[in-house]
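A single protein chain has been removed from this complex, and every other one stays in its place.
Order of writing sets the labels: A and B. Residues in every chain begin at 1.
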Amino acid sequence: MPLPPRLRRHHAAALPALLAIFIAGCANADYPNSVFTRFTEFNRDIGYLFKLLIYLGTFVFIFVEGILLYTIFKFRRKSDSERPKHVHGNTTLEILWTAIPAVILAFIAVPTVRTIFKSQAVASADALQVEVIGHQWWWEFRYPQYQITTANEIYLPVGRKVNFKLTTQDVLHSFSIPQLGGKRDLITNHVNYLWFTPDSVGEGAWNGFCAEFCGTSHGNMHFRVFTVAPSNFEGWAANQQKMAAFGAVAPAAASVVPVSTPDGTARGSAVALPAATGIAAATPTVPVVTNPTHPAGTAVPATFVSFPYDKLGVHNIPQTPLPEGLTFNESLKGDPQRGLDFMTKQMGGGCVGCHMINGNPVMRGVIGPNLTHVASRTTLAGGIYPNDAKHLALWVKNARWMKPGVIMPTLGAGQYDPITKTYIPKTGLNDQQIADIVAYLQALK
Amino acid sequence: MAITATAPAYAPVESYVGESGLWSWLTTVDHKRIGTLYLFTSLFFFVVGGLEAGMLRWQLAGPNKHVLSAELYNQMFTMHGTTMIFLAIMPLSAAFFNYIIPLQIGARDVAFPRLNAFSYWVFLFGALFMNFSWLIGAAPNGGWFGYAPLTTMQFSQGLNIDFWVIGLQILGVSSLAAAFNFITTIINMRAPGMNLMRMPMFTWNAFVVQFLLVLAFPVITIALVFLQFDRFFGTNFYTIAAGADPLLWQHLFWIFGHPEVYILILPAFGLTSEIIPTFSRKPIFGYPVMAYATMLIAFLGFGVWAHHMFAVGMGPIGDTVFGVTTLLIAIPTGVKIFNWIFTMWGGSLQFTTAMKFAIGLVGLFTIGGISGVMHASPPADLQQTDTYFIVAHFHYVLFGGSMMGIFGGIYYYYPKMTGRLMSESLGSWNFWLTFIGMNLTFFPMHFSGLMGMPRRIYTYDSGQGWDGFNLASSIGTIVLMIGVALFLHNFFRSFRRGAIAGNDPWGAATLEWSIPSPPPEYNFESIPRVTSRSPLWDVKTPTLSAEVPHTSGGDQRVNVSFAGSHVGHTDSAPLTSEPRQRAESGMHIELPTGKSARELGIPMPNPSIKPLLCAGSMVIMFSGLLFIHKDNLPLALAVIIGGALSMTFSLYAWVLTPLEDAH
Partner (left out) sequence: MAHAAAVHSAHDTHGHPPTSTGLDNKKIAIWAFIGSECMLFASLISTYLIYKGRSVVGPYPHDACLPPACSTPLKAILNIPVTSASTFVLLMSSLAMVLALAAVETKDQPKHTTGERILGSSKLWLWMTALLGVTFLGFQAFEFTSFVHEGLTIRTNLFGSSFFTLTGFHGAHVTAGVLWLLTLLAIDYRRGLGPKDALNVDLAALYWHFVDVVWIAIFTLVYLIK
């Protein structure tokens, strides 16, 4: 049977070759989530271990498969009368192939242990602190040094060590940014840490994922990391610290019963409606823009508020297809003030139960993402849709159709709610109301 | 009748194999029939699990496809993993344990034939119970690892997880009962002269697996009990608000889960260790080292569980300890690989389909082993864990290892079970398509993993660098499925059309090949007396095997005492005290006589329906728990109590009926 061994031999020779080509091309732009990057000390340390493991592994692979192929080629049966000598063993050989792997493994163990202790040391106190809180199925990010709360997008200044404090609101998640720094699980009732320094990287956008199975929409739990120049980071942070860009009032003017539900299970709560006069009338003429970020071609503005859209890679822009049949009348023109009034005075859509908008005395919910600067984000819904008027409108209309299993209810009149398996009555939101809400949200730069 | 000549002229299958008919199968206590039932049932579930995998690969063939919804995808991958592990590979191994162990050690049945039947029926009902969930649209959806708190009532209110928890409890009963049975069988029912160091390698591996089962399954049982209590009775083991630690589940699960990996792979290692010597015409290289390596793997296997948890933040000490123990376990595994290669070295290799699969195991498991060492380094594992790199790794271990070994084992033992050979030409196609399909499916997963693709995501965007690898994997799945379809075709076709096999179609060395194919219900007309590790070769080629040392112990009886009192002796030598002379050993080759056990005066256990009734009642009792969640406590209690009473009644009826007629 001459063919099979030859085939096997080709196959075996192809694998390491493929591997070598592959490692060489791994930082290629075609692989925007490759783990083989040198952007942070974390990935460099791991990369060193990886290289060691891959070289040793390839060596062992070629060695073992080589002997195997040689053996099956050389000792194939030539005549049926062959009666090979009955060898029962060879002590020297057996000691050798116990000892040599042990030595190889020691070569792996020593740098491994060193890296373990290095990467798990306590991060220095001057590091940028970022609290990561996992939710089914989105990410809450807090910057305690800056009093910022945001969702699904992290801004990091280039060159500064960042220390992530990882906790979860519900089930287990895992915080993973392949290009910057491995992963670490978010464990209920535990606090975990992960730190790295994006020191060898320019301004850029990096994809992050939830890597621990967390239920229905586990595959829809993404986030983005933006590494930006320190000055831009300060600009971004300064903007994020501000009150909402539209319709905000001074905190003293609001009399609010907190609606926070720390256990995160309640779906709505009672809110004391503040005096209508508490809400300042701001310029009602903010246009509905489809691109929430800066116009293409401009240099980074002095007041950097979000990562420039044109600098995003194809892989940073979500492509989740919209559910067929979910439509919205895009010709409708929304009015932000009407949207604000509808949401806060008439409690339209029940947004107040879950979302917070700093400066808006009614929007105090803590279950869903903080919307104070929602228009400064590039994505929606755990990073699976671009943040533009159309997607925002459809999201408000029927979130549960756009992302399976979410808490965010289906709101559009006549829409089918796939979780409760019922149709929303006529009292639900009509497209004009949604357009108004979207106009308001899009004003929240 | 006993002759010492080789190659008698074989007539078509005539040996006495007992009655046929549905009732005889329902009441059978014959280890060979139970093995056959295990084989058919688990092949069925292997196909089910394979179709589930096909759906997964169809969904992932391209970016943003909508073959499955998110929820259905989660159910599909949960059931794919659960099915392949608990309903396919474990029971396929159990099929071989049942069929082969008694034959290899020269016994007429297992130690507890009715308990053996009970194990099978519990397995079957448990498997059906778990898959029944598909019919009501609530298949388990928490992953085969079922991490709390996702699986607690707070986050999973449907019956999905209930089916999974209860189903696994039922399957655990089956595995434990079988393990007690096989431990006893192997310790206590070996033919005279077959001391431990003369046991065939498959029996050795099976022996070690039974200990893993006995020690690992109670741990998952308790983890599941906690989850069950949490879900049904409101306890707090995994309740976040009560301060519970989700890592409790993970530790308990992986203390079971890692030995489980060896439970899945060691039987395939055992089969490979039978096939390679036979088709090399050489005894296994380094028999004692192989036996010790198996034990060492099992022992270390209990000390490495937390390498599944390097990302949970155990701290540097924990990571170091578990990283190093994991590296250590590579050593005995490597020893096995080299011993297989050097069994072939200098041999006369015949590339039958069985041999191809066995060599496939050696080659492919090596890849899985190397990627395994890569995860053993905790910092590097942070970039690998929960990505497709891990999926690639364990499919090289479980498909490239376990399934390749099992396919080889089926080709190897099919003639013993049916009396006919499977087609070698179909077998060759089967092997090559499986081999190519397997590599095409799973090798690209290494790359999609290192390119950052997380596991268990039901969809992905294009432009992430994953499209090509995923498409390749999905195409590979089609090739793999064609390969498996050819296997099934060959398997069923050969029942009637395969060539007649005779006692020993392969020229093998162990006892099972000294009796007719298929074996008569009593297996051995007279129990052989064993004087070496390769008794049949002693008969057929005495000059060649004369050089090989066959035992590490002396030739005397060794007294066994326990707690100070003499309890018996082991036969490390023939029971007769004459000097050992192989030419006069009790080894012989039996020809089919067509006589029944009764005619020969061999006592056989009576068939019994009671194990089936007991197993059925137990599953009914467990399934009563489901009604608690339908807020129907009276019905739940009625079903549970009814099942428990029925189980107790059939258990008493079973235990108080003697196994066989008085003589």
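Note that a contact is a pair of C-beta atoms (placed from the backbone, for glycine too) under 8 Å apart; a residue touches a chain by one contact, two chains touch by 3 or more.
Values in this document were obtained by computation on a predicted structure and should not be read as measured data.
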Among the chains you can see, which ones touch the chain that has been omitted?
B
Contact residue for the chain not shown (choose from B:L68, B:L124 or B:V219)
B:V219
Using the touch definition up top, pick the residue from B:L252, B:A311, B:M453 or B:L613 that touches the left-out chain.
B:L252
Thinking of the whole complex, not just what is shown, which of B:T184, B:T541, B:T593 or B:S646 touches the missing chain?
B:T184
Have a look at B:A111, B:M130, B:I457 or B:L591 and name the one touching the chain we're not showing.
B:A111
Spell out the interface residues on chain B facing the chain that's missing from view.
108, 111-112, 176, 179-181, 183-184, 187-192, 194, 210, 214-219, 221-223, 225-226, 229, 233-237, 241-245, 248, 252, 255, 527, 560, 562-563, 565-571, 601-603, 652, 660, 663
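What we mean here is this: only the chains that are shown with their structure count from here on.
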Which residues of chain B touch chain A in their complex?
63-64, 66, 69-71, 73-74, 141-143, 147, 149-150, 154-156, 240-241, 243-247, 280-283, 285-289, 311-313, 315-316, 319-320, 323-324, 327-328, 330-331, 334-335, 337-339, 341-342, 344-351, 356, 359, 362-363, 366-367, 370-371, 373-374, 376-380, 382-387, 428, 432, 439, 443, 447, 450-466, 537, 541, 544-545, 547-549
Which part of chain A faces chain B closely enough to touch in the complex?
1, 4, 7-8, 11-12, 15, 22, 26, 30-36, 43, 45-46, 49-50, 53-54, 57, 60-61, 64-65, 67-68, 71-72, 75-78, 82-90, 93-94, 97-98, 101-102, 105, 108-109, 112-113, 115-117, 119-120, 136, 170-172, 174, 176, 178-179, 182-185, 187-190, 192-193, 207, 209-220, 263, 265, 313-315, 318-321, 404-405
